[in-house]
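Sending over a structure as structure tokens; questions will come in a sec.
Heads up, one of the protein chains got dropped from this complex, but the rest are sitting where they should.
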Amino acid sequence: MNPTITLSFTLNGRPQRVDVSPNRTLLDLLREEIGLTGTKRGCDVGECGACTVLLDGRAVNSCLVLAPQVAGREVVTVEGLAPLGTLAPLQEAFIHHGAVQCGFCTPGMLMSAKDLLDHSARPPEREIREAIAGNLCRCTGYQQIVEAIEDAARRTHEAR
Amino acid sequence: MRPFSYIVAGSVQEAVAALHEHGRDARVLAGGTDLLVEWRHPGARVPRVVVDISRIESLRDISLEGRDVLLGPLTTHAELIRSGVIRSEAAFLASAASTIGSPQIRNRGTLGGNIMNGAACADTVPPLIALGARVTLSSVDGERDCHLSGFYNKPYTTVANPNELLTQVRFPALPRGTKSAFTKLGRRNALSISRLSVAAVVAVDETGVITDARIVPGAAQTVWKRAMEAEKILIGNPPSVALFAEAGRVVSGVLIRETGRRWSTEYKEPVIAALVRRTLEKCFAVND
Partner (left out) sequence: MDAKKNSIIGNSERRVDAWGKVTGSAKFAADYSLPHQLYGKVLRSGHPHARIVSIDVRQAANLDGVAAVLTANDIPGSRVFGIVVKNQEILAGEKVRYMGDGVALVAASSVEIAEAALGIIDVVYEPLPVVSDPEYAMKEEAPRVHPEGNVFVHHKVRKGNIEKGFASADFVIERTFRTQFVEHSAIEPEAVLAEPAEHGGVRITGSIQNLFSSRRSVAAALNLDLNRVQLVQATLGGSFGGKDEVMTSMCCRAALLVRATGRPVKMVNSREESMLESYKRHPYVMHYRWGARKNGAITAMEIRCIADGGAYASMSPFVTWRSVVQATGPYACENVKTDVYAVYTNNNYTGAMRGFGSPQVNFAIESMMDELGERVGMNPLEVRLRNCFHRGSVTATGQKLDHEVSLREVLQKAADGIGFPEKWKRFREADGGMHRKGVGLACSYRGVSLGAEGADAAEAVVSVQTDGSVIVSSGVTDMGQGAGTQMSQIVAGVFGIPVGKVLFLNTDTNRVADSGPTVASRGTIVGGAAAKNAAEIVRATLLDVAAEMAGTSPRELAMEGGFVVRSADGTRLASFGEVAAECFEKGRPMHGIGWHRSPKTTWDAATGQGDAYFTFVYGANAAEVVVDTETGKVDVVDFVSVHDVGRAINSDAVRGQMIGGVAMGLGYGLLEEFILEEGVPAQLNFDEYLIPTSMDVPPVTTIIVENEDPAGPFGAKSVGEPTNEIAAPAIVNAIFNATEKRITELPANLERVRLGHALRRPGPRGSALKDDGQSLPDLSCKIRPEKL
């Protein structure tokens, strides 16, 4: 009834080939087929943002992308933010500013922030808040997350 | 999500051929931000065949043809917001797109999807109707054009046939000097569906008299339409807060006449009037 299709795409910089049923979402594919569990499932309707990944460089809800739609495209997850054992400036800043509490929203939050900082060098606070408006956090009240992103932007900018 | 057959359409021809073959069993998938939510519910009507049009590059661009703005239905909300053409020719369409969902939704959701899904709270539709937009539907039998104002029978129901694909959205650019604005009322400041919204266009001649006025309330009626009675009040008069307030009251009165008094009227009646007045005021504000 539901034959699988073979899908090729780039995942965290590396080519990936995987068989998948077309009725699976990108989130299912990452978590259940490939075993990358850093991307979280919080609502499955594109509201909480815990499943945010980059698709061709832009933040999307992976629960709202059909798996076969990523064929030939580039996907980056939280596991791809920095080489194993190291931290990207954003991750450093999240730790440093106390932006992490329970941590369940953190991977998605980082990916939305990554999209922002990749396209805007020194975003003002308002722009940062807009960029993470699709990522619900119940622990922090967002403020330390905003501060962390501001700081990461500053550090990245100064390093350039 | 129940299983389905998955067809990737590489071109409009392939897409309409697939729709021709599968008819009512097929559903067109673009950004997926509405459909995937719908399909995952137990008991949802999941189609037997999904026709993925997201790779048809020809359905993606924004361009000017003379004074007509042409939009590919795969244009995402984020692309609408960033588009110089939209910002200069129909700024309120970009404003409306910027109020939709979240950055993730706007990166993925498409104009065509917003139009074809036809939810009463679809935020791009009121400005498009105010712009006098037409849509092109394609099928193996050829193409036809429809006015967006006549496109909906009721929420979630369009006049498009199951074998037809939305291939273009077209509207005349607003004449130079014409002002437009969009106001949305949601319960929170992001990730919010429209409780009510208003799109408005106003033009004033050199004598300071309103020569063109278009008002389209959103999330207020079963189908969108221009508030003609209110528009008539505006035309031929100089803009003023009192005039805009009067237009608001007329819009609200017409809505209640058409929908009848309901449990929610007590709130909507004064609020839609206020939103209409504000949107008209916003047209004349310096920074919008």
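In this document, chain identifiers A and B correspond to the written order of the chains, with residue numbering beginning at 1 in each.
Basically, contacts are C-beta pairs under 8 Å (C-beta built on N, C-alpha and C of every residue); 3 or more make two chains touch, one makes a residue touch a chain.
In this text the structure is predicted, and so the values were computed from the model without any measurement.
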{"item": "Touch with the omitted chain, as defined above, among A:Pro22, A:Pro107 or A:Pro123", "value": "A:Pro107"}
{"item": "Option from A:Leu26, A:Val75 or A:Val146 whose C-beta touches the chain left out", "value": "A:Val146"}
{"item": "Option from A:Leu66, A:Cys137 or A:Ala153 whose C-beta touches the chain left out", "value": "A:Cys137"}
{"item": "Option touching the unshown chain, where A:Leu36, A:Leu66, A:Leu117 or A:Ala153 are the choices", "value": "A:Leu36"}
{"item": "Residue ranges of chain B at the interface with the undisplayed chain", "value": "37, 42, 185, 187-193, 195, 263-264, 266-267, 270-271, 274-275, 278"}
{"item": "Absent-chain interface as seen on chain A, which is shown", "value": "31, 36-45, 47-48, 50, 77-79, 81-82, 87, 91, 94-98, 100-107, 110, 129-130, 132-146"}
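Here is the rule we go by: only the chains that are shown with their structure count from here on.
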{"item": "Centre-of-Cα separation between chain B and chain A, whole angstrom", "value": "29"}
{"item": "Residues of chain A defined as touching chain B within the complex", "value": "1-2, 5, 21-25, 44-47, 49, 52, 55, 58-61, 63-66, 68-69, 71, 112, 115, 130-131, 133-136"}
{"item": "For the chain B and chain A complex, residues of the former touching the latter", "value": "1-6, 8, 29, 31-33, 36-37, 40, 46, 50, 52, 54, 78, 101-105, 107-108, 189-191"}
